[in-house]
Every structure is written in structure tokens, then in C-alpha cells.
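Structure record follows, encoded as C-alpha cells.
Note that one protein chain of the assembly has been removed; the remaining protein chains are unaltered in position.
Chain IDs A and B follow the sequence of writing; residue 1 opens each chain.
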Amino acid sequence: MTFIIDLLAATLRNATPLIYGTVGETYSERSGVLNLGIEGTMYAGAFAGFATAAATGSPLIGLAAALVVGVLAGAIMAFLTVTLGANQHVSGIGLTIMLIGVAEFANRLIFTGTDLQRIEPMPLLDPLAVLGPGGEVFRQYALTYVAFLLVVPVAWWVLQRSSFGLEIRAVGENPEAADAAGVNVARTRYLALMIGGALMAIGGAFFTLAVLGSFTLDIIAGRGWVCVALVIFGRWRIGRGVLGALVFSFVYSLQFRLRILPGFGELPFELLLALPYLVVILALALSGRNVAYPGAYLKPYRRS
Amino acid sequence: MVGGETSGPEVALELRGITKRFGDLVANDAIDLDVRRGEIHALLGENGAGKTTVMRVAYGLSHADSGEIRVNGTLVHVRSPRDAIAAGIGMVTQHFSLVRPMTVAENLALGRSGGLRLDLNAARRTAADASMRFGIRVDPDAIVGNLSVGEQQRVEILKALARDCRILILDEPTAVLVPQEVDALFATLQRLVADGLGVVFISHKLGEVRAISQRVSVLRRGRMMGTVPGTTAEGELARLMIGRPIAGDKRAAPTHDDAGGGVGDPRGVLSIRDLRVAGSHGTAVIDGLSLDVRAGEILGIAGVSGNGQTELVDLLSGMRMPLGGSVVVDGVDVTGLGPAEMVEAGVGRIPEDRHASLIPELSVAYNLVMERLDEFRRAGRLDERAINEHADRLIERFAIKAHRGDRVAALSGGNIQKVLLARVLSRDPKVLVVSQPTRGLDVGATEYVRSQLVARRTAGAAVLLVSEDLDELLDLADRLVVIYEGRIVGEMAVGDADPERLGLLMAGRGAAGGAAA
Partner (left out) sequence: MTGPASARARVTAWRPSRWSSPVIVGWAVLITFALTAGPILLAGANPIAAYGEFLVVPLTSRFSILEVLVAATPILFTGAAVAIAFRAGYWNIGAEGQLLLGAIAAAGVGAAAGDLPPIVVLPAMLLAGGVAGAAWALVPALLRVRFGIDEVVTTLLLNPVALLVVNGLLHGPWRDPVTGFPESPRIAAAAEFPAFLERSRLHLGFVIALVIIAAAWYVVARTPAGLRLRAAGLSPIGARFAGIDVSWVVFRAALISGAIAGLAGVSEVAGIQFRLTSGLSPGYGYTGIVVATLGSLSLPGVALAALFLGDLTVGASSAARALEIPSQLGAVVQGVLLLTTIGLIALRRSRGGTTRRPTLDPQAPPDPPPMGNGEAGP
């Protein structure tokens, strides 16, 4: 019983950064830009959040710093791919290389020589403790609550039900038509990328500000790429992307727990972890030519 | 809509002296046009006559070199579609600007408000209102991508109406419709003009122009030939539209008589039977086409673009698969073969898009050998010397003004065409498939290209020539066929061609063709 409660709680916890990243990447891609800078943006967000929190003593200010860094990362990506019309995948890879480099550089510079720096991580909320042991599932960080109760519904509503979301979807599908209808294509893409970047960075900051209370190298460990996979797995829908994040996180949490049980140690759990990637590739293969990529995916827009 | 009473009594849109040049080409030469409130005004002309161009100017998609636009008597400066929309002008272009995965209501709402508030109910009201008043029936919650082309066109009209347009321009609206949809569209247009809108109806089909419009303005080669009542006879309209004297015996004595000496085969060197080819949307764009081209003959294909010419040339280039039928070249069945096999079978291909037929970023020399690289290999590597000698030879023989090392992209249109011509003709093709060979070329290059085609014909090749330039067809071809909706609807010797009959056939009003309009 505790095993299951612990597993479910871990699932929600581990899904949190993926949800921020997946929603952020969904915004970018729905506007027509594949942002492979996500891995670096999450990394930079993790570091900026931590360093600022360490300096100010306030995880909230740290969170704000991560947000600013994410917006900046999104703006750089937008400048390259929207303003200059540069190749999106190379730009994204370059952004990731640069942001990881900058974060590690600054880490070495700021926390030089000292022991592993720690901050007081954000507290856990436990609103349903009254339910007894079952309520433990909901013993979570505030950022997890924000992710599930605020970010996901609001992001969904904005994208699907608001005028701004309509514009994001339109510039990602058919920028010519959006332009003809009076939508500012470049502005919309900038905003989508900056919002997306902010979410990705908060997802990264979740590790340093909430879970670990410290910054370690390779802290993101490819979770940005997981998010890229989840976005496609979710067919660019926020709801399905979140579902994918939960499934991935469940499998991840499960293998983590099974591994320490006697008798399970020899199982190749890594193959289990590879499943989400393989499922996405399989899904792409099965849907063949009919994958409903956003219409303007990877395409810069130039008014002629 | 511009409020208040206006100077012109009933004129909604007034174009004065619109001139538009593309390089040396004058697409619109001082065009004047009046569109009245409550009328359907047809703009008639062949491809390239300048119909679309002048209306794109009116809608702000293109900028005139001179001329002015008045709406309800007031001078307006239309710099972008936004200005045009503000002035009450709406346009439904041939390529719809719709976001296909979105619903109709979302498309109507797009760009209409800032911020977050999205009022889809307003869009639904617009749709319901239009359905009631004008009979434009579209489900506002349907996904645009799932709608038929006709329904998508209605959405475009709705978009214009939702922005209070009082002048509606439709560019070849029936080109994409099936007959029943055409009837529905016409009914809608009648109700719109009854409501006081002015409608501009761009078309090249005589039948529908006469069926729908109060007045017809005819453009020919960028010039306004005049405005006549919609009741004008078809023959008269065709003459206005085509209007050039037939140059049956303008060219030199029929050289082909002495060329085809030994060829007694009634079937041509190129023989096509019951061909069916799918277009981009999967439907058969060529449906039951048969033709023969004999050795030592140029067969001209006349027709308005979009009637299957591109698909036919693509197919003969090996770039498209047929749905059915057969293609035989010199007794060998080449149906469904790819580009390399087509060339191997003796087909020389000069399609309309020269850039897509070459590798513009590579040198002239490489492009000239691209179809036959294996012949220029020595000890496993490219035989650069042979490639260069080959290039120098062809550059001289075809008077290409370029160095062998120049990138093709850096050449002029005429020289690019000569590179393609040289690559094709250097292999002595038995069959030559040529489309729009002189489009965009200057006079010198045009003359040269034409003389090369005639020389090939004289040397015994079977030449299939697709062109929208009737003069070119009449000058070069020995025999003409007219293509309409993917079928050959008429055939004539060049000497027998007269503009009225050609115009009627091209517009789908020929005796042979069961016209849809």
C-alpha cells in the first residue's frame, strides 16, 4: 500500500518538469517553430533559479529569474528562426549547446571552490493529509500544484479558446492566411516562443528549487528531448501531451522502485525508459505521411 | 463601408489608368474599369491577359506603377489587403487563405480582435445571417479541411462579408467547382448584388460569363478591349478575347513535307491512348486523353492553363504516374516509366519550370551532363576534362552566353532555357516534349528557341508543344489540338484555325466537348 502511494506521489512529482516542458514545447511548435533549445533552456532555468535563490535566499525570486531566463532563451530562438529565418534544428541544437555551456560556466564561476551549495528547497504542500495515508499522494510541491491546476488548464484554454491561441495556431498552420487576416505573424511567434521558453525554464528550475535544493551537472539528463517526444506523441495537443508525461513518469517511477527490490535488479529497466522514444517513432512510422504536423512546421515566414 | 452619399451615381469601384509592369512586360496597360453597385461585372480574358493582376492591385496584393483607385467616388490608397478591407473591398483568390485544421468560425474570427477574448458566437451569427440572407450555407463548427472546395469557397466569401465588404472580387471562382456548386454560387452572387454589392467575376469561360454578368469587360494582353453588355454573343466575345489575325501562312513553306519521307506509320512516334492522370488532389485531371505526334511534326496543344497540360508534361517527363492508359514512344511502351527511362526511350523534356528541371546551384557544365553521368566517368571518377569539353561544345553550338563553370542560377532566363535545350537536344531525342518554351524570354532568345524547335522537327523529331501563347502555337505548330478538362476537344490544321472557333473550344463551348459551364 505504501508502495503504491509512494509510486503515485512520485509519478506526479516526476511528471511536473515534463509537463512544463511539454506545454512550453507545444506552444513553440504550434506556432510553427520546433524548439530544440528546450534541453538547454531547462538546464539554464534550473541553474538560474538555483543561483538566484542561493543569492537571495528566496526560491520565489529564483523562480522569477528562471522565468526571465526562459523568456530570453525563447527570444533568442525567435530572433534566429523568425527574424533571421535560420534553420530551426541547427538553431535549437546551438541554443542548447550554448545555454548548457553558459550555465556550467556560471556555475563554476559563482560556486567556485566551495562544497556543494544547497538551498532550502520549496516546502511540500499537504492539503489532503486529513485523508490519512491516501492523502500522501497529494503531498507535493507547490510547483506541481501550479502545473496541474493552473498551467495545464490555462495553457489549454489560451491555446484552444482565446483569440491569442487562435493566432498561435493560425501562424503555425498557415502564416499566409493569418497574415492576410491581419495577424502579426512574427509577433505571435515571438510571444509563443517566449512563453514556451518560460515554461521550459520553470520545468528545469523545479529540480533545483523543489526536488533537490542543489544544482548538479547533467541535471536535466535529456528530459528536454523527452518533452519533444511527448509533444509529438500527444499530436501537439496539450491534454494528450500531459497524459504522455504521466505515463512516462509512472514507468520511470516504477522502474526506480522495482530496481531496489530483490530479484528485480537484473531487469533492463533502461529499455523500459526507452519506450516513450520508441513509441513516438513507431507512431510516426504507423501514421506515415499522415502525421498532422503543424502546417508551417520548420518553415520561416517571409511576406512576399 | 464608406458612409454618406457619393459623387458617382452608382459606381462602387472605379479603376483609372492602372498600369503594372513586371520587368519589361506590361501586364496592365492603363486599365480603366467601373464596377457598379448591384451588378455582376465579368472580367474576361485569356491566361496572361492581366485580369488577375489588375484585381490584385485593387485588393492591395500587388502595387500598380501608376493609376488610381476610387471607392464610391473617394480616392483610396490601397497598400495592403488591410487597406482594401477597410475600404470595403473583398477578394476570393484562387488559392484560398484558410487555416485548414480550424473550424469555419475560427477562420472567420481570426485576426478580428486583439487580446484573449475570442468571440466565436459572433462568427456563428455571421454565418447564420449569411445563410439566411444570401443562402450561403456552411456549418460554422465544421473543420475547414473537411469541407469540399465549394464549401471552402463559401467560407472565403463569408470572410469577406464578415468584414462588411461591399465590393467582392472573385478570381476564377468556378474553376474549382462541380456544376451543381456553380449553380449554388451563381444563386448566391445574385442575392449579393440584389443586396447592393458590386461583384467582379474573373473568368475565361464564355458560357458562364454570359449566364451571370450584367456587363463584361474584356482584357487582351494587358489592354482593356472594352466593356460590353452581358448579352453579347459568344462569337463576338471570343473575337474580343482572342482577337488576333490568324497567321496561317506567315511562316516559311511547310518544311515538314520533305522530312517525314519514310514515315508511313499512321500511329505517331509518340502515341497516347486513353490516358488518365491524377492531379495534386488525387482526382483525375487528365481523363481519357488520346493523341499522336508523328515524326517531323510539331503538334501544338492549345488550352487555358489548368486543364491538364502540366500533368501531361509531368507524365511524359517521368515525374508522375498515370492512373491508366498507355504511352508508346517509337513502338516501345513507356507507360509509367521514371525520368531516367523516359530519357533512355528517346524523350527530350523541356517543361515550363526550367529552374526545377536543372540544379541551379551547380555549374553549367555539370548540368549539361546530369542525365548521363555514367558516360562521363573515367576510372571511377568524373572525367572533368570530357565534361568541360562537352560543355564548351554545347555552349558554342547553342550560343549560351555563359562560362561552363558558372552556376546556372546566375544566368538569365534565356540562357537557362538554352542550357536545358542543349542538354536535351544533344541527345537527339525522337520525341520532344516542350512546355511554354519562350515564356519570360527576351526577343532574341525566343527567336533562337523557336528556330531550334523547328530545326528539330525538320530533322524528323516528333514535337509536342504546349503553350498558352496562341501566336507561338500558330507560328510553330503543324497541327493544333485543344485540351479542355483533361481531354482533347478539338483538332485542326493550323491553316484552318480561326480565333472564334479556338476561343470557343478553349472556353469549353466547342462542338466536341460537353462543356460543364
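Throughout what follows, a residue touches a chain if its C-beta (ideal position, glycine included) is under 8 Å from a C-beta of that chain, and two chains touch if they have at least 3 such contacts.
Just so it is clear, the model here is predicted, and its values are computed rather than measured.
Considering all chains of the complex, which shown ones does the missing chain contact?
Counted over the whole complex, the chain not pictured touches A, B.
Among B:16, B:82 or B:100, which residue is in contact with the omitted chain in the full complex?
With B:16, B:82 or B:100 as choices, the missing chain is touched by B:100.
So which of B:211, B:370 or B:492 would be touching the chain we can't see?
Answering carefully, the residue with contact to the hidden chain is B:370.
Which of these touches the unseen chain: A:49, A:94, A:213 or A:244?
Residue touching the absent chain, from the options given: A:94.
Any idea which of B:119, B:141, B:183 or B:353 touches the chain not displayed?
B:353
Given the full complex, what residues of subunit B touch the hidden partner chain?
Against the missing chain, subunit B presents residues 20, 22-23, 25, 27, 47-53, 56, 61-62, 93-98, 100, 222, 279-280, 305, 314, 317-320, 338-340, 343, 349, 351, 353, 355-362, 366, 370-371, 373-374, 376-377, 380-382, 409-410, 413, 439-440.
Mind listing the subunit A residues that contact the chain we can't see here?
34, 36, 40, 76, 79-80, 84-87, 89-91, 93-102, 104-109, 174, 176-177, 222, 225-226, 228-229, 232, 266, 268-271, 273-274, 277-278, 280-281, 284-285, 288-289, 291, 293, 295, 297-300, 302-304
As a convention for this text, only the chains that are shown with their structure count from here on.
Averaging over Cα atoms per chain, report the distance between subunit A and subunit B in Å.
Chain centroid spacing, subunit A to subunit B, equals 48 Å.
Please give the residue numbers of subunit B that touch subunit A in the complex, ascending.
Spelled out, the residues of subunit B in touch with subunit A are 81-82, 85, 96-102, 106-107, 109-118, 159.
Touching subunit B in the complex: which residues of subunit A?
Residues 158, 161-167, 169-170, 173-174, 176-178, 180-183, 292, 295.
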